[in-house]
Each structure stands twice: as C-alpha cells, then as structure tokens.
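Here it is, the structure, as structure tokens.
Missing here is one protein chain; the remaining ones are kept as they sit in the complex.
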Amino acid sequence: MLRFLLQRGGQALIAVFGVVTLVFFIQRLTGDPTALLLPETATQADIEAMRATLGLDRPMWAQYIDFLGDIARFDLGRSFVQNASVWEIIASRIPETLQLAAGALAIALLIGLPLGVLMALTAQKPVSRWTMGLVLACQSMPTFWSGIMMILVFGVWLRWLPSSGTGTFAHLIMPSIALGLLSLATYARITRSAVVDELGKDYVRSARARGVGTGRMVCKHLMRNSLIPIISITALEISQLLAGAVIVETVFAWPGLGLLTVQSIAARDFVVVQAVVLLGAFVTIFANLAADILYSIVDPRVRLSGR
Amino acid sequence: MKHCLQSMVTAAALAVPLFTTSAMAQDITIDLAGEPATMDPHKQWNPTSYYVYRNIFDNVLTRDNDGTIVGQIATSWNQTTNNTLELTIREGVTFHDGEALEPSDVVYSVKRITNKDFGSPQLGQFNKIVDASAAGNVVTLTTDGPYPALMAQLVKLSIVPEHVVEAVGDDEFNAAPIGSGAYAFSDWDRGVSVTLTRNDSYWGDKGPFETAIFRAVPDAATRVADLQAGTADLVVSIDSDAAAQLASSTEVKVLSAPTERVAYMGLNLDKPPFNDPKMRRAASLAIDRLGITEGLLQAGEIPMAQMASPAHFGYNPDVAAFEYDLDAAKAITGANPDLAATPATLATAPVFDQRIVQALQQMLNDAGFNISISMSDMPTYLGIVRSDPSENSELSFGRWSCACQDADGIAYPVLHSDSNWSRVNVPELDALLETARASLDAAVRQEAYNNVHQMVRDNYYTLPLYQAAVLYGAKSNLNFVPTANESMFLNRMSMPN
Partner (left out) sequence: MTARVTYPSWRPRAVLHWWPVGLLAILLIFALFAPWIAPLDPDRQNLLARLKAPGFEARGAVYWLGSDELGRDIFSRVIYGARVSISVAFMSVILSGVVGVIVGMAAGYLRGWSETILMRLVDVFLSIPAILLAIITVAVLGPGFINVILVLALTRWPRYARVAYGQTLAVANQPYVTLARAMGAAAPRVLALHILPNIIGPLLVVATLEFGLMVLFEAGLSFLGLGVQPPTASWGSMLSTGRNYVGSAWWITTFPGLALFTLVLSANLIGDRLGDRIGKGHR
C-alpha cells in the first residue's frame, strides 16, 4: 500500500506539473495583457515598451524557466494587472471560496441525502417518483438563470435576503443554493442507489426480523455502509463545484476564486491564472487519488496497479 | 470569519449615525462593474480604478460639470513659449497625513509618470513632457515641441506625495494610498469593495457623505437588482432597456449624459468588398443611425458623421449627417452583386452592446452584403483589430474613447497610417492630422480637423455611428450630474432626505 501511495503521489505531482506547464504555454498562445493595460491611444512603440517593462518580450522558454524557479521557491509571482503579489490576491479569495463550497456542499448533503434515503425507502410508491422528478428538476435550469430569479424574488420583491455581495451569513444563502442545487441531484441519486443496494442485503432482513425499527436501521446501519460511495463522489463533486462556482460568483458578485479566474483570463493576467490552476490541480488530482484509494478499498476485485 | 466581523463592525459604525440627530452623517454605496485594478493613479489605465481613486487624489487641472478645464492643484497657467507651460500651484493644500502639498510633489508626480522604468500605462499620454521643475510656487513643464493636448492631459495627472511614496515604495502605496482629495482611503477588501471616508480638512468643497463604499458587481442584471433592492445608491454601466425597467419606479431614477465616446464601424480598406469606395458608400446608406439611436438605444445618443463629438475640441458642426437610403444602397450592391456578397466578418467583443452589432449586421445584409458576426473576448478582439490589414477583419464595431475630449485623441489613432488601429493610408489625411497635432493655434487646428472630417465623410474611410451616452441608475433623491468624461466626484453629489 505504501508503495502504491508513493508511486501515485509521485505521479500526481507529475500530473500537476503537466497541467501547469500546459496552461503556461496555451495561455501565451492567446496574446498578452499589454493591449488591455494601455489606453486605446497607445502606439505600437508604447506597447513594445510596456512589454519590455513587464518582461513579456523575452523568449517563452526563458519566461518558463523563471516561472519554474519561482515555483521551486514557493513564489507565486506578481500580478502586473493588479500590482500585488499573487499569493495576496489568492489568499484574500480563499475564505470566500471555502465558504461557498461549504455552503453548497451543506445544501447538497442536507437536502440530497435525506431525499435519497426517502426515495430508497419508498421505492415502490409514487412518492419516490415525484421526489426524483423534483430532484432532477433542480438540475435542469442553468445557474445564471436560477440565480437571477432568486435575487429578484428574495432580494428585490420580498427583500428577505441581500441581493448581492458578501459579508454576512445571509449573503451566503442564495449563492449556496444556486451552486448546491446541481450537486443535490447527484447526492440524492447516489444515496438512493446505495441505500437500495443495502436494503437488499441479508443483514437488513435479519435486523428487521429482530424487530429493529426503520429509523434506527437507517441511522445505525444503512448510512454507515452507504457512506463510502458518498465520500468518493464528494471528491469529484468538489472539483465540479469549483468549476460551477464561476457563474454563481459572477451573478452574485461573490468574490471567490471562480470569479478571479474568469476576470484574470479576460485580462490575460497569466500569473494569477497559473497560480489558481496550480491550486485547483492540486485539489483535483489529490482528491481523485483519494477517491481511487477508496474505490480500491471498496471493491476488492480491483487490484491496485503498481509500477 | 474575518469578513463577518468586519462587516458587523462596519454595520455598527454605519448604524451609529442613524441613531444620532445629525442629518449630515450619511453614506453612499456605489456598484461598479468590476473592482479597481490599483489605487496608484500612475499605475493603470482603467475606468473602474479611476472612479475610485479620483476622489482620493487631486489632479493638476480638472473639468467642471460643463466640461470646461478649470484649475485644481494649479490655480492658473501660462503658456510662456511653444514648449513651456508655467503652472501656479495652490497654497494651503494638505495630504491626508497632514503634510503640505508642495510644488515639489507636482514635479515628483510628473517625473514619476514619465519615467520609462516605472512603466506607467499612461506614459504615452505624457511622454511629450521632457522636464519639470519648481521655483517658488510655480512649476514649469517643458515639452518636446508644441503639444496642444497638454492641458487636456493634465486633467488626468494626479499628484502623489513624494515623502510617502519614497518612504513606503510603490506596492505599499498601492495598498494604502494617500492623496489630497476630498476623500481618504480607508479600506480595500480585495475583490469585494473599497471604502473611503470624508476628508474633513479638504481645501475645496467637502463631500456630503461620511463614508463611500464602492462595490464590485460584475453582472449588469445584479447591479439593477441591487438598486431596486436598496442595496446600492448608484450603479454604473446599465443599458437603456434596463433603464426602462427602472423608469416605472418612484424610488429610483435614471441619469444620462452624452459622453466623449464615439461608436463607429471600422472598415478594412485593403480587402474586398470595402476596398471599393462605392461599396463603402452603400454600407453607410444601409445603416439607419436614427433607428439605432432612437429606436434601440434611447438614452440620448446622437448620430455622428465624424470621428469626434460635440464634447471634443475639433468637432465640426457643419459636416452633413450620413444619409439613410436602403434603396440607394441596394442599387449600388445590385450593380455588383458578387463583390457585395463577399463574405465579411464583423469583429466585436462582449463588452459592446450586442443589440447594435446584430442590428448593424441585419441592416447590411438587407442591403445585399454578406456579413457574419465574430465575437471573441476583448484581448482577442484587440489583437484582431490592431493587426495588419491583411489579417484584419473586414469590419469591426467599437467605441472609441481617449478621455481627453480633444479630436487628436480620436482622429489620429483611427485615421493616421502610423497607428496600429488605423486601416487608412491617405497621405493628405496624415498631413492634416500631423499639422493639427503640432500647432498650438486653436484656429489652425480647427481648420485642419474640419478638413479631416470632411474627407472622411466624402470618402467613407470609416463609418462613425453615434456619440454614446452613459446611463446610471440612482436613488431618486441622489443629486448627481453625469459628465461627458464620466467622472464621479463624490464632493459634487448630494443626497438630501
């Protein structure tokens, strides 16, 4: 197992390195930020001068070597669009991103899990069908649409919640719902099939025969055994959330990493984009590694490949 | 979390004035379309940053609400020779840290922004200033040859305190700027908002608001919702249809003003079909400018027939408006249908009003052209329109702004063959533009620009469309006069209850 972990860990690091290299070069395929930093009246000479000041006129491989050197020293670089250190910029957004991810996961789990259990326990009845329909309906509208509808209804017409921005718990509610709705359906479905599987197992029948009530059975036995697929899905859902957050953050003016990524790409702020991708790559790749390990624990038919 | 605590403290601090009897303590919340890139006035070229830092720093000169240049840090000025300008510096101005603003600070600011190593994006607008010196309370600026746009450019030059910048360095200064303006920097919650507090020892008109919060709200629909919900008192960058929705409410109102942005359709004169002057004329005849400004935009836009507007020096009121005659357009394209049907792309970016782009495409296609829209993000769009004419798209739609209100800033880059924006290469035009750029005599300049505009009109070198108007959404009781250069001075606003 240890050998497996070390090898996969090493491969994960190589994969992260690969992502960042790929992103480094493909970004520069699309030009650079000088045109956006300068006024329209800038002449070609002005543009070249700015490029030289920013160090963007050096050959790409030279810039790449510098970049690698910086990473090795844990220096994420400096954004010339925002005139601040990249670490500062990202660090200021991480709390918001974590809040939003936590909020969305909370919505997805707190509503999705019970609904999934409900659907499993009432599998033959129409309740199950209608619940599934409702759950799938949550996944059937684009987030930018459901976002603005919520803002209008709860922010403008009813004035129950703040219409945009961040700061209090109330600000977190609507963005979390908008983002969590997508994952909700996934969790509900996974929970339902996991619980349905468990329901068919022998220990359930023997527990029922012993007179264990539904409630105790769900909490004590079923959930614990159903937890494994739910956990492995969470690893994938987290990276999904980071991607889906882009639109939610734009609509709700939620200053997280998603919005930062979009704005930095639009401004060709390479340094920030690279840093965000590096961070995201770490999270995704190591989360997938964790999911793979869990998967192999769950299904002993899968022999871990070690090379 | 930190923000919860911060906002609770801010809320408590903001709430305190509500419970006092003072009617003066008031705050304003403004929704911007993004967050400021920097607070250092010399380090960027970005309207969002400008909205905020313009209240923290004073500039050498400024424009009043009618657009006339008036003094701010400079009280009077004198053009002593073709190459030198003398500015008398105001006395009694202090920075937010209590130190006095000296003429040496003005010299320092000029030298900082013209220093190549500093890398200011605005260098191109000030690099004709080769020297600055102070003697007593007079600062003398020396330019490399006559520079008629100098006054207009000085409207944008902010004065930074030498002693602070030298002591803390550029990065620290950006994080905690100190100026001499009506509002002092208080807090910058990156990505979220910037907070300013009133400078009670300001030399000029003090602001009416105790605190001003500038929030970053990227989505236009959300900004409108914020205004309707009462979360914001003033929102920027909304379009006329959004404004129409606000018109029916009594709590909010729409403010508009014509700006110095001119919307135009650039034509590639090197590629078919627009290398043929008749086709260019047909394109112009096919566009219903009034239909666009009054049927679609409805915010006070005015059709233009020149690369200038009434807000610019160098505007020629005698240039005839472009005609709209669809039948005449069709007659021209009908005479040469193959050339007219050459596939042409209209390059644009999401930041421009897409209704206009689509309307233009429809109008041109109705006249027999074959135009398809190619929308890409801003940097890609800039790359396309600034490339060689052979790689450039046949058409582009954009809005030009130089923030200088001088025809030199708009006609020269769009029409002079040296400019990488220009797809025009006409020696007479180049000569006229250079004359206007190098003369300090207003009459000579106006004459040259009159000829430029008439040539463009006669030959359809490019197709100006309209003078853009800017729309703001505001609370009904907010007094704010929008200006042509889209300034947002907090101390010129008021919000009586």
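A and B label the chains in the order they appear, each numbered from 1.
Going forward, contacts are C-beta pairs under 8 Å (C-beta built on N, C-alpha and C of every residue); 3 or more make two chains touch, one makes a residue touch a chain.
Note that this is a predicted model, so its numbers are computed, not measured.
From the options A:L68, A:V196 or A:V212, the residue with contact to the chain not on display is A:V196. When you scan B:D239, B:D325, B:D418 or B:E447 for touch with the missing chain, the hit is B:D239.
The missing chain, though absent from the display, is touched by one residue of A:T43, A:Q63, A:S85 or A:Q139; that residue is A:Q139. Touching the omitted chain from chain A are residues 11-12, 14-16, 18-19, 22-23, 26-27, 29-31, 123-124, 129, 132-133, 136-137, 139-145, 148-149, 152, 185, 189, 193, 196-197, 199-200, 239, 242-243, 246-247, 261-262, 265-266, 273, 276-277, 280-281, 284-285, 288, 295, 299, 301-302, 305, 307. Those residues of chain B that touch the chain absent from the view are 220-221, 224, 239, 241-242, 244-245, 288, 291-292, 295-296, 349-350, 354-355, 357-359, 361-362, 372-377, 379-380.
The rule is short, and it goes like this: only the chains that are shown with their structure count from here on.
For chain A in complex with chain B, the touching residues are 30-31, 33, 35-44, 46-47, 49-50, 53-54, 81-85, 88-89, 92-93, 95-96, 99, 148, 151-152, 155-156, 159, 162-169, 250-253, 255, 259-260, 263, 265-268. On the side of chain B, the complex with chain A involves touching residues 1-4, 6-8, 34-35, 37-38, 40, 43-45, 116-117, 119, 121-125, 170-171, 174-175, 189-193, 215-219, 221-222, 225-226, 228-231, 377-380, 382-383, 386, 400-404, 409, 412-413, 418-421.
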